[in-house]
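Every protein chain except one is present and positioned as in the full complex.
Chain nomenclature is as follows: A, B and C, assigned in order of appearance, with residue numbering initiated at 1 for each chain independently.
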């Protein structure tokens, strides 16, 4: 892939994630998707930029706002949608839903709905690679809200102490539900926290996929080479409510409008690629059509799915082996 | 009290704590004291130096290694000893034992045996003062092992964010049970952790009671005046085993000998006061005798105590009020 | 609940509310909407995501004489604060030989039924009821949502209030006009044939089942436990002495649920009164699945309650 093709692919992935999320919002209104739904709209550049720096055998751990991460990691979009429809064709047979997408074949390890709860798992995946002398990297995505959790600190320390191959990718979208960062951290420069553990840290514009990808492309190979963990703060913004229940009382409407109009990661890359002569209107339209078509296909796949049968309720609690009587 | 008298009093307190602890060790051998027993021998300068900077209405929260803190805080030595004898004259009626000394009248709030578990309580005591606009300070003592616990970080952040009147006093005796600091923290300069929260931090020689007292005397009034929390690392060493069960496989014998002979906080102050002409042999002997006599009195008080009656077992689980049927 | 919180804050200076997003966000279920504006950020205190620290801070503040209401957004996150709850809140009075009280109220949402999947659907109130030193309340009616809180705040010991997420939508005005006792179970429907014991989110299901059963000529007595610790065993025994049959309905996983404790107590206290073994309707022993059909199959339902009642009526001693 040429560099130009690569960047067009980044754009396409962002368009696809955006289209997928917007469709999810519609399906939620129609009550086809239920439970909690946390959309990634506005933050696409983070997952897209970081993931593009990974190898297929690297591992990813994410949060409940993880559709984008799953999709760009290559989890089948139809299986993701079918999951949210509660179908047996879902990537987790309907048991996980929006917040708990998994695909071991893509080394995508969730989908964790406890804030900071995925971090120890990432540490463990990396510890396994370290013990087996595998040169794989594990990326843990988490929101800036997680930084206040004790677990975050325990994990940074463990990773640094044991020189584990982990990239801590903080998606600083400035709010944890309704809590602005300055109301949850005494020091809002998150890279300083990493420094307290001797971990190399970068802060990048998380709306600029090129910048995110550049930073990740610096960090990941170093981690792979044995330099120990790194910390990447991506400054971003969520364009939508925290979840579908949120009346957004905590931030001014015009702040959202400003971010949407001035800092949209898709607009930014589109304009840049146009300016660089890599993208024209026709090819942009083609990319959008392709993204929409992929979402249509995912929805069609899910629509055609079969609800996971009630008879399977007690399956997958324990492995079916060993003749154990649970 | 003149300055000289004050420093003689510091010496006396250290002697008293030392004598108390050594007697505890004997009583443990005789099975008069049971359970876990963690002695403070070697670390006396920390509790003595910090406590001397406090007002009577300030609050103290400590760990399971807290006899010294309780004693210098003014908890009755007889009641402490009786507690370890399981007597009704004990400061906690025999329910707490060595690890859980409390005396509300001295605002001594334990005695906490979960590493880092006392820190949130200290935050809460300070929050209460903050909400009531009381200019009291809460001191939380904890070992350097606690720094790895997530709770430590949550508490530093909360205290800094809310500008609470807390002094975090880290007793860095270099080992957490058998784990040397460098094997538990990726960055062993603990003051850096505090900086990550914007908390003012000092590191002092915890074997030098003058230095500890000076640092605390700077920190405490600032906290009292509303400057927010401070962090004081006292570098010290425990002369004895972690608890009475510890075979001490993890540190060389001569390391212990070196600390005992070269860095004993009592020797240090004794020599300094002698050099300054404040202490002569006779007055030193008098102080030691006084300390021993106080310990004798405490033991005698405990010996004369009555075992807490078995009939009271279910008391003090709930308050006896409200006519609730538990 | 909002009214209860407002009254508590207005009525006692020592009361303050603390938790994640209780202020600017208005509370996860809009429970504390408007309180920030009324009482200010010191007394309606948003916290960072630090469950252990802020629950522990509530303990410390209570020790110092304040009356904190700490909100843990949902029971699912309370595990992060469990050390503080079990090792501090529940033990301090005892360890200190009675010197220290912890007059703390901890509120949290509990329960399943909204397709929130395995990590967000726990029903652990019965589990918390295992811990000496705590009190565990489970309001199920508008009156209890409104009037248990002041009693809990008056209590000198830590009180945990578990509010079932499915009940926030309950319509209706409180009929009680003052603080309600928190140590007694309530008979929500008198009946002759079978005693059905439940609490919290399962109460509406049991009352619905009672209607269906009544139409079939089966008259069940419905007892709302209200408090899981202490458990008002006397009220249960009194009822079973009349009906001779009992079913316990709760949303916890079956093994080790509070229904096991109730079954054991009824056996201990009314063995010779019982005409059939005490039956349990609990949640299937699976992490709660997301898909609606699976979640419905996992949880207690009106049909399962009816079936259990019919079953205990079939057995005869």
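In the analysis below, a contact is a pair of C-beta atoms (placed from the backbone, for glycine too) under 8 Å apart; a residue touches a chain by one contact, two chains touch by 3 or more.
Since this is a predicted model, take the numbers as computed values, not measurements.
Partner chains of the missing chain, restricted to those shown and counted over the full complex, are A, B, C. The residue touching the chain not shown here, chosen from B:161, B:176, B:204 or B:269, is B:176. Within the full complex, the residue among C:36, C:129 or C:153 touching the omitted chain is C:129. Where chain C meets the chain that is not shown, the touching residues are 52, 76-77, 79-80, 82-83, 86-87, 90-91, 94-95, 117-119, 122, 126-127, 129-133, 229, 231, 252-253, 255-261, 263-264, 267-268, 271-272, 274, 276-280, 285-287, 289, 315, 317.
Listed here are the chain A residues that touch the chain not shown: 59, 90-96, 100, 102-104, 109-112, 114, 117, 119-129, 131-132, 150-151, 154-155, 157-158, 161, 315-319, 321-322, 324-326. Panel shows chain B; residues 34-36, 83, 86-87, 94-100, 112-117, 145-146, 148-151, 176-180, 183-185, 246-247, 249-250, 307-308, 310, 312-314, 317, 326 of it touch the chain omitted from the view.
Here, only the chains that are shown with their structure count from here on.
Chain centres here are Cα means. That of chain A falls 46 Å from that of chain B. Chain B and chain C have centres, each the mean of its CA atoms, that are 40 Å apart. Residues of chain B found to touch two or more other chains are 150-151, 154, 157, 161. Residue positions of chain C touching 2 or more other chains: 47-48, 50, 52-53.
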